[in-house]
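With one protein chain removed, the remaining protein chains of the complex are shown where they sit.
Right, subunit A next:
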Amino acid sequence: MKINFKHVWIVLKKELKDAFRDRKALLVNIILPMIFIPVIFIISSIAAKSAVEVKPEKTPICVIGLENSKLISSMIEKSEFNIVKSTNPKKDLQDSKIKAVLIIPKDFEKLLSQGKQVNIQILTNEADMKSSNVGNILSNMINEFSKQIVKQRLIQKNLDPSIIEPVVINKENVAPPKKQSATILSFLIPMFLTLWATLGGMNVAIDLTAGEKERGTLEPLLTTAATRSSLVTGKYLAVSIMALLAGLSSLFGIIASFVLLPSVLGESFKNSPFYGYSVSPLTVLIMLLVVILTAIIFAAIEVALASYARSFKEGQTYLSPISIIVLIPPYFTMYKMPNELTDTYFLLPIVNAISVLKELIYDIVNLQHLGLFVISSMVYIVISIMFASRMFENEKVLFRN
(Lines give C-alpha, C1' and ligand atoms only; values in the text may rest on other atoms or scores of the structure.)
Protein backbone atom coordinates (compact mmCIF):
# COMPACT_ATOMS: atom_id res chain seq x y z
CA MET A 1 0.00 0.00 0.00
CA LYS A 2 2.05 2.93 -1.33
CA ILE A 3 0.61 6.34 -0.53
CA ASN A 4 2.03 9.51 -2.03
CA PHE A 5 0.61 12.41 -0.01
CA LYS A 6 1.25 14.89 -2.79
CA HIS A 7 -1.05 12.83 -5.03
CA VAL A 8 -3.58 12.46 -2.19
CA TRP A 9 -3.68 16.25 -1.87
CA ILE A 10 -4.11 16.74 -5.65
CA VAL A 11 -7.02 14.26 -5.71
CA LEU A 12 -8.62 15.74 -2.58
CA LYS A 13 -8.40 19.31 -3.92
CA LYS A 14 -9.87 18.35 -7.28
CA GLU A 15 -12.71 16.30 -5.77
CA LEU A 16 -13.68 19.07 -3.36
CA LYS A 17 -13.57 21.67 -6.13
CA ASP A 18 -15.79 19.41 -8.24
CA ALA A 19 -18.20 18.74 -5.34
CA PHE A 20 -18.50 22.42 -4.41
CA ARG A 21 -19.42 23.28 -7.99
CA ASP A 22 -22.38 20.90 -7.81
CA ARG A 23 -24.78 23.55 -6.48
CA LYS A 24 -27.83 21.28 -6.31
CA ALA A 25 -26.05 18.59 -4.28
CA LEU A 26 -24.55 21.29 -2.07
CA LEU A 27 -28.00 22.72 -1.42
CA VAL A 28 -29.47 19.33 -0.52
CA ASN A 29 -26.56 18.07 1.56
CA ILE A 30 -25.13 21.14 3.23
CA ILE A 31 -27.71 23.93 3.21
CA LEU A 32 -30.90 21.91 3.68
CA PRO A 33 -30.12 20.37 7.12
CA MET A 34 -29.46 23.77 8.73
CA ILE A 35 -32.85 25.01 7.50
CA PHE A 36 -34.81 21.78 7.64
CA ILE A 37 -34.07 20.93 11.30
CA PRO A 38 -35.24 24.25 12.82
CA VAL A 39 -38.34 24.08 10.60
CA ILE A 40 -39.10 20.53 11.86
CA PHE A 41 -38.70 21.65 15.47
CA ILE A 42 -40.91 24.72 15.01
CA ILE A 43 -43.61 22.88 13.06
CA SER A 44 -43.72 19.96 15.49
CA SER A 45 -43.95 22.41 18.44
CA ILE A 46 -46.87 24.23 16.83
CA ALA A 47 -48.52 20.95 15.79
CA ALA A 48 -48.12 19.44 19.29
CA LYS A 49 -49.64 22.55 20.83
CA SER A 50 -52.65 22.66 18.50
CA ALA A 51 -53.23 18.91 18.82
CA VAL A 52 -53.54 19.08 22.61
CA GLU A 53 -54.83 22.58 23.29
CA VAL A 54 -58.61 22.86 23.66
CA LYS A 55 -60.26 26.21 23.04
CA PRO A 56 -63.87 25.62 24.29
CA GLU A 57 -65.46 28.33 22.12
CA LYS A 58 -63.99 26.65 19.05
CA THR A 59 -64.75 23.10 20.18
CA PRO A 60 -68.07 21.64 19.05
CA ILE A 61 -69.75 19.13 21.34
CA CYS A 62 -73.20 17.56 21.24
CA VAL A 63 -75.34 17.30 24.37
CA ILE A 64 -78.27 14.90 24.17
CA GLY A 65 -80.92 15.65 26.77
CA LEU A 66 -79.69 19.15 27.64
CA GLU A 67 -83.23 20.01 28.68
CA ASN A 68 -83.18 17.20 31.26
CA SER A 69 -80.91 19.08 33.67
CA LYS A 70 -80.81 22.78 34.33
CA LEU A 71 -77.79 22.30 36.58
CA ILE A 72 -75.73 20.57 33.90
CA SER A 73 -76.89 22.90 31.14
CA SER A 74 -75.84 26.00 33.09
CA MET A 75 -72.51 24.35 33.85
CA ILE A 76 -71.93 23.56 30.16
CA GLU A 77 -72.91 27.10 29.19
CA LYS A 78 -70.33 28.45 31.61
CA SER A 79 -67.68 26.22 30.08
CA GLU A 80 -68.27 28.04 26.74
CA PHE A 81 -68.17 24.83 24.68
CA ASN A 82 -69.78 25.25 21.29
CA ILE A 83 -72.92 23.11 21.60
CA VAL A 84 -74.10 21.86 18.23
CA LYS A 85 -76.99 19.69 17.10
CA SER A 86 -76.38 16.42 15.32
CA THR A 87 -78.67 13.90 13.66
CA ASN A 88 -76.02 11.18 13.95
CA PRO A 89 -73.76 12.14 16.88
CA LYS A 90 -71.77 8.91 16.93
CA LYS A 91 -70.82 9.22 13.26
CA ASP A 92 -70.03 12.93 13.60
CA LEU A 93 -67.78 12.05 16.53
CA GLN A 94 -66.04 9.36 14.52
CA ASP A 95 -65.58 11.87 11.69
CA SER A 96 -64.15 14.40 14.19
CA LYS A 97 -66.91 16.89 13.29
CA ILE A 98 -67.69 17.07 17.00
CA LYS A 99 -65.29 16.39 19.83
CA ALA A 100 -67.57 14.76 22.43
CA VAL A 101 -71.13 13.64 23.06
CA LEU A 102 -72.69 14.08 26.49
CA ILE A 103 -75.87 12.09 27.18
CA ILE A 104 -78.08 13.25 30.09
CA PRO A 105 -80.88 10.77 30.95
CA LYS A 106 -84.54 11.91 30.99
CA ASP A 107 -85.22 11.62 34.70
CA PHE A 108 -81.83 13.05 35.72
CA GLU A 109 -83.08 15.81 38.09
CA LYS A 110 -85.82 13.57 39.55
CA LEU A 111 -83.41 10.71 40.44
CA LEU A 112 -80.90 13.19 41.82
CA SER A 113 -83.52 14.81 44.06
CA GLN A 114 -84.49 11.34 45.32
CA GLY A 115 -80.88 10.80 46.37
CA LYS A 116 -80.37 8.02 43.80
CA GLN A 117 -77.44 7.29 41.47
CA VAL A 118 -77.69 8.61 37.91
CA ASN A 119 -75.61 7.63 34.87
CA ILE A 120 -74.25 10.32 32.55
CA GLN A 121 -72.58 9.07 29.42
CA ILE A 122 -69.66 10.77 27.70
CA LEU A 123 -68.69 9.54 24.25
CA THR A 124 -65.25 10.41 22.92
CA ASN A 125 -63.11 9.48 19.94
CA GLU A 126 -59.79 8.36 21.46
CA ALA A 127 -58.16 8.35 18.03
CA ASP A 128 -58.49 12.15 18.16
CA MET A 129 -56.23 13.68 20.82
CA LYS A 130 -58.44 16.75 21.11
CA SER A 131 -61.57 14.61 21.62
CA SER A 132 -59.77 12.68 24.36
CA ASN A 133 -58.88 15.96 26.10
CA VAL A 134 -62.45 17.30 25.79
CA GLY A 135 -63.66 13.99 27.33
CA ASN A 136 -61.29 14.56 30.28
CA ILE A 137 -62.47 18.16 30.71
CA LEU A 138 -66.13 17.07 30.70
CA SER A 139 -65.39 14.15 33.10
CA ASN A 140 -63.67 16.52 35.51
CA MET A 141 -66.59 18.95 35.32
CA ILE A 142 -69.15 16.20 36.04
CA ASN A 143 -66.96 14.74 38.81
CA GLU A 144 -66.74 18.15 40.42
CA PHE A 145 -70.51 18.49 40.09
CA SER A 146 -70.97 15.02 41.59
CA LYS A 147 -68.75 15.92 44.55
CA GLN A 148 -70.83 19.00 45.20
CA ILE A 149 -74.02 16.86 45.29
CA VAL A 150 -72.36 14.42 47.72
CA LYS A 151 -71.27 17.32 49.90
CA GLN A 152 -74.81 18.75 49.95
CA ARG A 153 -76.31 15.33 50.80
CA LEU A 154 -73.85 14.78 53.65
CA ILE A 155 -74.43 18.25 55.07
CA GLN A 156 -78.20 17.63 54.89
CA LYS A 157 -77.62 14.51 57.01
CA ASN A 158 -75.35 16.48 59.40
CA LEU A 159 -72.24 14.52 58.37
CA ASP A 160 -68.72 15.88 57.74
CA PRO A 161 -68.06 15.70 53.92
CA SER A 162 -64.44 14.76 54.53
CA ILE A 163 -65.43 11.30 55.86
CA ILE A 164 -65.92 10.04 52.34
CA GLU A 165 -62.43 11.19 51.41
CA PRO A 166 -60.16 9.68 54.05
CA VAL A 167 -57.06 9.93 51.81
CA VAL A 168 -56.30 12.95 49.65
CA ILE A 169 -53.79 12.45 46.86
CA ASN A 170 -51.43 15.29 46.05
CA LYS A 171 -49.72 14.31 42.81
CA GLU A 172 -46.76 16.40 41.75
CA ASN A 173 -44.59 16.11 38.61
CA VAL A 174 -41.02 16.65 39.83
CA ALA A 175 -39.44 16.26 36.39
CA PRO A 176 -37.95 19.59 35.36
CA PRO A 177 -39.09 20.70 31.88
CA LYS A 178 -35.61 19.84 30.54
CA LYS A 179 -36.02 16.16 31.47
CA GLN A 180 -39.47 16.01 29.92
CA SER A 181 -38.25 17.46 26.66
CA ALA A 182 -35.28 15.05 26.73
CA THR A 183 -37.61 12.11 26.06
CA ILE A 184 -38.42 13.25 22.54
CA LEU A 185 -35.13 15.05 21.90
CA SER A 186 -33.08 11.96 22.77
CA PHE A 187 -34.78 10.36 19.78
CA LEU A 188 -34.76 13.26 17.34
CA ILE A 189 -31.31 14.80 17.83
CA PRO A 190 -29.28 11.55 17.48
CA MET A 191 -31.36 10.64 14.45
CA PHE A 192 -30.79 13.99 12.71
CA LEU A 193 -27.06 14.06 13.47
CA THR A 194 -26.25 10.50 12.38
CA LEU A 195 -28.59 10.62 9.40
CA TRP A 196 -26.94 13.63 7.79
CA ALA A 197 -23.43 12.54 8.68
CA THR A 198 -24.13 9.38 6.67
CA LEU A 199 -26.25 10.88 3.88
CA GLY A 200 -23.93 13.85 3.33
CA GLY A 201 -21.17 11.86 1.67
CA MET A 202 -23.35 9.43 -0.24
CA ASN A 203 -23.72 11.22 -3.59
CA VAL A 204 -20.10 12.32 -3.60
CA ALA A 205 -18.96 8.75 -2.84
CA ILE A 206 -20.95 7.45 -5.81
CA ASP A 207 -19.76 10.24 -8.11
CA LEU A 208 -16.09 9.67 -7.24
CA THR A 209 -16.14 5.92 -7.83
CA ALA A 210 -19.04 4.54 -9.89
CA GLY A 211 -19.38 7.97 -11.54
CA GLU A 212 -15.75 7.76 -12.74
CA LYS A 213 -16.48 4.39 -14.32
CA GLU A 214 -19.62 5.66 -16.02
CA ARG A 215 -17.94 8.84 -17.33
CA GLY A 216 -14.95 6.88 -18.60
CA THR A 217 -12.49 8.85 -16.50
CA LEU A 218 -11.46 5.94 -14.26
CA GLU A 219 -9.14 4.27 -16.76
CA PRO A 220 -7.11 7.42 -17.56
CA LEU A 221 -6.94 8.11 -13.82
CA LEU A 222 -5.62 4.62 -13.07
CA THR A 223 -2.85 5.12 -15.64
CA THR A 224 -1.47 8.26 -14.02
CA ALA A 225 1.63 7.97 -11.83
CA ALA A 226 -0.58 7.97 -8.70
CA THR A 227 -1.02 4.64 -6.96
CA ARG A 228 -4.52 3.30 -6.30
CA SER A 229 -3.93 3.74 -2.57
CA SER A 230 -3.20 7.44 -3.12
CA LEU A 231 -6.28 7.84 -5.34
CA VAL A 232 -8.64 6.09 -2.93
CA THR A 233 -7.23 8.01 0.06
CA GLY A 234 -7.81 11.35 -1.67
CA LYS A 235 -11.31 10.32 -2.69
CA TYR A 236 -12.09 8.95 0.76
CA LEU A 237 -10.95 12.18 2.44
CA ALA A 238 -13.13 14.22 0.06
CA VAL A 239 -16.19 12.07 0.89
CA SER A 240 -15.40 12.35 4.62
CA ILE A 241 -15.20 16.14 4.40
CA MET A 242 -18.52 16.38 2.54
CA ALA A 243 -20.18 14.02 5.05
CA LEU A 244 -18.68 16.02 7.89
CA LEU A 245 -19.98 19.28 6.44
CA ALA A 246 -23.48 17.79 6.21
CA GLY A 247 -23.17 16.58 9.82
CA LEU A 248 -21.96 20.03 10.94
CA SER A 249 -24.84 21.62 9.07
CA SER A 250 -27.31 19.43 10.99
CA LEU A 251 -25.52 20.30 14.25
CA PHE A 252 -25.84 23.97 13.35
CA GLY A 253 -29.52 23.36 12.59
CA ILE A 254 -30.02 21.86 16.06
CA ILE A 255 -28.25 24.74 17.81
CA ALA A 256 -30.20 27.26 15.70
CA SER A 257 -33.47 25.51 16.60
CA PHE A 258 -32.97 26.07 20.31
CA VAL A 259 -31.91 29.67 19.78
CA LEU A 260 -34.87 30.37 17.47
CA LEU A 261 -37.67 28.41 19.19
CA PRO A 262 -38.31 30.81 22.11
CA SER A 263 -38.47 33.88 19.86
CA VAL A 264 -40.53 32.21 17.12
CA LEU A 265 -43.05 30.55 19.46
CA GLY A 266 -43.14 33.33 22.08
CA GLU A 267 -45.25 32.51 25.14
CA SER A 268 -46.50 29.26 23.67
CA PHE A 269 -42.93 27.88 23.74
CA LYS A 270 -43.75 26.78 27.30
CA ASN A 271 -46.19 24.24 25.84
CA SER A 272 -43.64 22.97 23.31
CA PRO A 273 -42.31 19.42 23.84
CA PHE A 274 -38.83 20.95 23.55
CA TYR A 275 -39.29 23.53 26.31
CA GLY A 276 -36.53 23.68 28.88
CA TYR A 277 -33.76 22.18 26.73
CA SER A 278 -30.66 24.23 26.04
CA VAL A 279 -27.48 23.25 24.22
CA SER A 280 -24.35 23.70 26.32
CA PRO A 281 -20.83 24.08 24.86
CA LEU A 282 -19.90 20.62 26.23
CA THR A 283 -22.95 19.14 24.50
CA VAL A 284 -21.90 20.76 21.22
CA LEU A 285 -18.36 19.43 21.63
CA ILE A 286 -19.48 15.83 22.20
CA MET A 287 -22.04 16.09 19.39
CA LEU A 288 -19.20 17.27 17.15
CA LEU A 289 -17.13 14.23 18.11
CA VAL A 290 -20.05 11.94 17.29
CA VAL A 291 -20.59 13.65 13.92
CA ILE A 292 -16.89 13.40 13.00
CA LEU A 293 -16.56 9.71 13.86
CA THR A 294 -19.86 8.77 12.19
CA ALA A 295 -18.98 10.71 9.03
CA ILE A 296 -15.53 9.08 8.77
CA ILE A 297 -16.85 5.53 9.22
CA PHE A 298 -19.66 5.90 6.72
CA ALA A 299 -17.53 7.73 4.14
CA ALA A 300 -15.31 4.64 3.91
CA ILE A 301 -18.26 2.22 3.74
CA GLU A 302 -19.86 4.34 1.03
CA VAL A 303 -16.64 4.53 -1.03
CA ALA A 304 -16.25 0.74 -0.73
CA LEU A 305 -19.81 -0.07 -1.81
CA ALA A 306 -19.92 2.56 -4.55
CA SER A 307 -16.61 1.25 -5.97
CA TYR A 308 -18.39 -2.02 -6.69
CA ALA A 309 -21.12 -0.29 -8.73
CA ARG A 310 -20.74 0.12 -12.47
CA SER A 311 -22.83 3.26 -12.80
CA PHE A 312 -24.15 6.14 -10.72
CA LYS A 313 -27.62 4.59 -10.70
CA GLU A 314 -26.30 1.22 -9.56
CA GLY A 315 -24.32 3.04 -6.86
CA GLN A 316 -27.52 4.66 -5.60
CA THR A 317 -29.15 1.23 -5.42
CA TYR A 318 -26.29 -0.15 -3.32
CA LEU A 319 -26.07 2.83 -1.01
CA SER A 320 -29.72 3.72 -0.45
CA PRO A 321 -30.25 0.98 2.22
CA ILE A 322 -27.70 2.85 4.39
CA SER A 323 -30.22 5.64 4.95
CA ILE A 324 -32.71 3.04 6.27
CA ILE A 325 -30.08 1.20 8.34
CA VAL A 326 -29.06 4.37 10.23
CA LEU A 327 -32.69 4.96 11.16
CA ILE A 328 -32.95 1.64 13.02
CA PRO A 329 -30.68 2.38 16.05
CA PRO A 330 -32.68 5.48 17.17
CA TYR A 331 -35.78 3.25 17.37
CA PHE A 332 -33.72 0.51 19.02
CA THR A 333 -32.89 2.80 21.95
CA MET A 334 -36.09 4.89 21.83
CA TYR A 335 -37.78 3.32 24.89
CA LYS A 336 -34.60 2.90 26.91
CA MET A 337 -33.83 5.34 29.70
CA PRO A 338 -30.14 6.34 29.85
CA ASN A 339 -29.55 4.25 33.00
CA GLU A 340 -30.76 1.17 31.11
CA LEU A 341 -28.02 1.48 28.47
CA THR A 342 -25.38 -1.16 29.20
CA ASP A 343 -21.76 -1.10 27.96
CA THR A 344 -22.74 -3.18 24.91
CA TYR A 345 -24.80 -0.27 23.56
CA PHE A 346 -21.61 1.82 23.47
CA LEU A 347 -19.77 -0.77 21.38
CA LEU A 348 -22.26 -1.49 18.59
CA PRO A 349 -21.90 0.58 15.41
CA ILE A 350 -24.30 3.58 15.20
CA VAL A 351 -26.04 2.35 18.35
CA ASN A 352 -22.95 3.61 20.24
CA ALA A 353 -23.26 7.10 18.71
CA ILE A 354 -27.00 7.20 19.43
CA SER A 355 -26.45 6.02 23.02
CA VAL A 356 -23.76 8.65 23.71
CA LEU A 357 -26.08 11.34 22.38
CA LYS A 358 -28.99 9.99 24.41
CA GLU A 359 -26.97 10.21 27.63
CA LEU A 360 -25.81 13.67 26.66
CA ILE A 361 -29.36 14.94 26.15
CA TYR A 362 -30.19 13.66 29.62
CA ASP A 363 -27.19 15.67 30.90
CA ILE A 364 -25.09 12.58 31.55
CA VAL A 365 -21.43 12.57 30.57
CA ASN A 366 -20.14 9.09 31.37
CA LEU A 367 -16.44 8.96 30.57
CA GLN A 368 -16.37 5.16 30.48
CA HIS A 369 -19.19 5.10 27.93
CA LEU A 370 -17.58 7.90 25.95
CA GLY A 371 -14.28 5.98 25.94
CA LEU A 372 -16.00 2.79 24.74
CA PHE A 373 -17.69 4.77 21.98
CA VAL A 374 -14.43 6.40 20.80
CA ILE A 375 -12.40 3.17 20.93
CA SER A 376 -15.04 1.06 19.16
CA SER A 377 -15.50 3.80 16.54
CA MET A 378 -11.73 3.84 15.90
CA VAL A 379 -11.86 0.09 15.30
CA TYR A 380 -14.77 0.56 12.87
CA ILE A 381 -12.86 3.36 11.11
CA VAL A 382 -9.83 1.10 10.56
CA ILE A 383 -12.02 -1.78 9.34
CA SER A 384 -14.07 0.44 7.02
CA ILE A 385 -10.98 2.15 5.53
CA MET A 386 -9.36 -1.25 4.92
CA PHE A 387 -12.60 -2.38 3.27
CA ALA A 388 -12.71 0.72 1.03
CA SER A 389 -9.05 0.37 0.10
CA ARG A 390 -9.39 -3.36 -0.70
CA MET A 391 -12.45 -2.70 -2.84
CA PHE A 392 -10.85 0.13 -4.83
CA GLU A 393 -7.64 -1.81 -5.37
CA ASN A 394 -9.40 -4.97 -6.45
CA GLU A 395 -9.35 -5.24 -10.24
CA LYS A 396 -12.38 -7.56 -10.20
CA VAL A 397 -14.34 -4.76 -8.51
CA LEU A 398 -13.07 -1.94 -10.72
CA PHE A 399 -13.42 -3.80 -14.01
CA ARG A 400 -16.56 -5.73 -13.21
CA ASN A 401 -18.48 -6.80 -16.30
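Quick note on the criterion: a residue touches a chain if its C-beta (ideal position, glycine included) is under 8 Å from a C-beta of that chain, and two chains touch if they have at least 3 such contacts; residues count from 1.
Please note the rule applied: contacts and distances are computed from a predicted model.
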Q. Which protein name, taken from UniProt, belongs to the chain you can't see among "Acyl-CoA dehydrogenase", "NADH:ubiquinone oxidoreductase, Na(+)-translocating, E subunit", "3-isopropylmalate dehydratase" or "ABC transporter related"?
A. "ABC transporter related"
Q. Which residue among A:84, A:221 or A:386 touches the omitted chain?
A. A:221
Q: Would you mind spotting which of A:17, A:70 or A:110 touches the chain that isn't drawn?
A: A:17
Q: Spell out the interface residues on subunit A facing the chain that's missing from view.
A: 2, 6-7, 10-11, 14, 17-18, 21-22, 215-217, 219-227, 395, 398-399
